[in-house]
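Left out: one protein chain. Kept in place: all the others.
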Amino acid sequence: MPKPAPIDHADASDAVKAVYDEIKQARNVPDVNNFWKYIANDERTLRRTWDSLREVMAPGALDPLVKELVYLAVSVTNNCDYCIASHSAAAAKAGMTPAQFGELMAVVGMANETNRLAAGYRIPVDPAFDR
Amino acid sequence: MPKPAPIDHADASDAVKAVYDEIKQARNVPDVNNFWKYIANDERTLRRTWDSLREVMAPGALDPLVKELVYLAVSVTNNCDYCIASHSAAAAKAGMTPAQFGELMAVVGMANETNRLAAGYRIPVDPAFDR
Amino acid sequence: MPKPAPIDHADASDAVKAVYDEIKQARNVPDVNNFWKYIANDERTLRRTWDSLREVMAPGALDPLVKELVYLAVSVTNNCDYCIASHSAAAAKAGMTPAQFGELMAVVGMANETNRLAAGYRIPVDPAFDR
Amino acid sequence: MPKPAPIDHADASDAVKAVYDEIKQARNVPDVNNFWKYIANDERTLRRTWDSLREVMAPGALDPLVKELVYLAVSVTNNCDYCIASHSAAAAKAGMTPAQFGELMAVVGMANETNRLAAGYRIPVDPAFDR
Amino acid sequence: MPKPAPIDHADASDAVKAVYDEIKQARNVPDVNNFWKYIANDERTLRRTWDSLREVMAPGALDPLVKELVYLAVSVTNNCDYCIASHSAAAAKAGMTPAQFGELMAVVGMANETNRLAAGYRIPVDPAFDR
Partner (left out) sequence: MPKPAPIDHADASDAVKAVYDEIKQARNVPDVNNFWKYIANDERTLRRTWDSLREVMAPGALDPLVKELVYLAVSVTNNCDYCIASHSAAAAKAGMTPAQFGELMAVVGMANETNRLAAGYRIPVDPAFDR
C-alpha cells in the first residue's frame, strides 16, 4: 500500500465530488481543505464524516463559535497540529478574536493541569456531584 | 508516606483556611469541594491553583459558561472522572442546559474522532492555515 | 548533553551491531530504520526493545498483519507521527490493503469518539460486563 | 442540569425506541447496554452513533473480530474503563480467545512504549516511509 | 472469554510461580500485588514485563527514587488509577516524602499545562534546541 495521497476534485469519483460540492457550498469556499482530500481515500468515511460534522456543528443549543472553540480545545489537548491549524482558522472565521483565543488557551492549559492534580491525589467524587 | 487525605477547614493551617474562605465567598458555597481539600496538602499548590483559576475563569472575552464548557470538554478528552463530575456541576450552575450538554458531548466526540483521522492519514497543514 | 544522534552500523559498538544484524536478517532489509539508530544511544534499551518486539510481534494466536494493524491503531490514537509512518509501512508489507487501511482508520476514529461519550456521560459498567 | 440518567425502553421516545429496537435485533440481545441508554439523552447523538457504528463495524475488508480487537486496543490506550469492559465482551462474543486477548494486550503495551521512545528521541521519519 | 481473573501463587503454573518468587525475593514482600496476578494470564507477558522492569528500574545513572518519581509522573499524566496507587506506594517505600510528592504533582501539573500552550500556539522549535 502506498502512502495515502490527496484526491483532487478533478480526479475524484462522482460520490467524492458530491461531498466536495456540498462542503464548498455550505462553507462558501472555492476548494475543500486537505482533511477532506485525504479521507476521500475511503468514500464511506468521507460521506459519514461530512454528514456527522454538518449535523454536530450546526447552530443549536450552542452557537457555532462556541462549538469551534470546543473543537479547538479538544484538538489542543490531543496535540493534533493539523486540527489546531484548521480549527483555529475555522474559529477565527466564526468570529474568534485574539483575546478570546488567549483566554481559550488559558482555560485549556488550566484544565489539563488540574485534571492531573485530581488524578495524582486520587480525589474521590464529592457526593453532591453524584446526584 | 501515607495516602494523601483531605484537610478539613477545622484542621487547616491559617494559610489553607484563608484560601478556603476566599473560595467559599467567591462561589457562595458553605464548604469547598474535595479538590481543594486534597491539594491543600501542598499549601503553595493550593494558593497558586486558586489564584490562577480565579484569574483564568473570570468573565472576560469569553463568558463564564463558555469557559466551563471548554473545561468540561478537556476533562472528557482526558477521561478525568473527578473533573467531569465537578465541572459538569459547575457548568450546570453557570447555566448549561441538558441540550447544551448533549451538543457539547457530540462536538467533543467528533473532535476526538477527526483528530485521529488527521493523524492517521498524516495530513499536511494547508498553506492557507499557516498564514 | 547534545541532542541524540543516530548511530550508523559503521560507528556502532559490537553489541549494537549485533542487534542491527539480527533485525536486518529477521526483516530481510539492507539497513535498520531510524528508530533503532536513535535508541541505540542506550544499548540496553536497544537490546531489550528488540527482544521484546520480536517476541510480541511473532505469529501466535494473532497473525502478524492483525498485530501490525493494532500497532498502527495505537500509534494513531497517540498521534505519534514517526510510529504512524513506520507502522503503516510495516502493515503494508504484511499485506494491508488500502481498503483495510481505510476501515482501520474508521474504527480508530469511532473508538476515540465513543470513548469520550462514555467518559462524558459517566456511564457505569453494565453488571453483565463485570462477570 | 441534573446528572444524566439512563433512559429505559419503557420511558423512551419513539425515536429512541426505534434505535434500541434496531440494536436489539442486529445484536440479538434482549436489551441495549448502558452506553445507549445514556447517550439516548441526546436523540441525534444516539441515532448518529448507532448508524455510524453499524456502518463502521460491519464485515468488510477487515473482519468483525479484527475490528473489535482494534476497538479494544484504542480503548485500552485511552484508559476508558467502560469501553474496555464492553468491548472485551464484544470481542469475546466475536470469538476472541484468552490467548488472543493476552497477545493483544502485549502489542498494545509495546506500541505505547515505543511510541514514547520515538517521541523522546525526536526520531525523524525515514525517507523511505514518506513515499 | 470470561473476564481476566487474578492467578494466586497456589494456582499458578511453575513458570508463573518462578516469576512470583523472584518478585517476592527482590522486593522482600510476602506476596505479589494484583498487577502481576492479572498479567500472569499471559505467561510470556509476565516474564517479559518482570525482566524488563527489573532491568529498567535498577539503580544506574538515575537512582531508584528518581525512577519511581518519573514512573508516577507518567501514570498521573495517563490518569491510570491503579498505577498511581501502586507507584505512589513504591515511591513512598523508596523514600518519597509528602513534600516531595506535593512538588512532584506541581511539576506534573505545570508540564501538562505548558505542553498544551506550546501545542495551541503552534510554537516552532528554537534553532538552539535543534543542535
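Here are a few things to note about the model shown:
Which chain is which? They are A, B, C, D and E, in the order written, and residues in each are numbered from 1.
Going forward, contacts are C-beta pairs under 8 Å (C-beta built on N, C-alpha and C of every residue); 3 or more make two chains touch, one makes a residue touch a chain.
Note that the coordinates shown come from a computational prediction; the quantities given were computed from them, not determined experimentally.
Considering the intact complex, the chain excluded from display touches A, B, C, D, E. Only one of D:Ile7, D:Leu46 or D:Val76 touches the absent chain when the whole complex is considered: D:Val76. The chain not displayed touches subunit A at residues 79, 88, 91-92, 96-99, 101-103, 105-106, 109. The set of subunit D residues touching the chain not shown comprises 72, 76-77, 79, 81, 84-85, 88, 104-105, 108-110, 112-117, 119-122.
In the full complex, subunit E touches the omitted chain through residues 3-4, 33-35, 38-39, 41, 45, 49, 52-53, 56-57, 60-62, 66-67, 69-71, 73-75, 77-78, 80-83, 85-89, 97, 99-100, 102-104, 106-108, 110-115, 117-119, 121-126, 128-130.
Quick note on the criterion: only the chains that are shown with their structure count from here on.
The chains in contact with subunit C as well as with subunit D are A, B, E.
In this entry, B-C is the pair from D-E, C-D or B-C that repeats the interface of A-E, since more than half of their contact pairs coincide by residue number. Remark: subunit A and subunit B have CA centroids separated by 21 Å (rounded to whole angstrom).
Look at where the CA atoms of subunit B average out and do the same for subunit C: the two points lie 34 Å apart.
Multi-chain contact residues of subunit A, defined as those touching 2 or more other chains: 2-4, 39, 41, 44-45, 48-49, 52, 56, 77-81, 85, 88, 104, 108, 110, 112-115, 117, 119, 121-122, 129-130.
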